[in-house]
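Every protein chain except one is present and positioned as in the full complex.
On to chain A.
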């Protein structure tokens, strides 16, 4: 296990002192990197924060082990995220940037790429969920988080049958959007 695994643990434990340390130690280099690649300071901090969230999710995957320095790993995640953002917004041609951003250093990067792809797919699903109407979001989220659906229906002022029907309909809408995203 790499010594820098401690930073992963800070994120996993939501350790506020540790997270402050991560900001103090690593945010500047990432912000500078983004600024050197057509981004603003705010873009840099956004990418930094979203990448830490991605790492948090990756860290919860089974067998996740840091095999390099946290700094290198963080840079890889941030670069990939920024590249996706550039592609999405078509802010600059990415062909040349892609070479410098995504070159593979060793075999472990391959495994990380797969993990990042998984996290990216999850992010897309969650952002599409946020585009549904509020009642659909509420139904899907509550049904996933609470056990007793009869009670959910009661608290929403609807019948249990209506809740199930509506949830089916909302999930079908979400799946249609996911399909249309072309990434699944």
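The rule we apply is simple: a residue touches a chain if its C-beta (ideal position, glycine included) is under 8 Å from a C-beta of that chain, and two chains touch if they have at least 3 such contacts; residues count from 1.
Quick note on the criterion: contacts and distances are computed from a predicted model.
The protein name that UniProt records for the chain not on display, among "Tetratricopeptide repeat protein", "Xanthine dehydrogenase family protein subunit M", "Ribose transport system substrate-binding protein" or "Mov34/MPN/PAD-1 family protein", is "Tetratricopeptide repeat protein". By the touch rule set out above, chain A reaches the unshown chain at residues 11, 14, 16, 19-20, 22-24, 27, 42, 45, 48-49, 52-53, 56-57, 60, 121-122, 125-126, 129-141, 144-145, 154, 156-162, 164-169, 171-172, 174-175, 178-179, 184.
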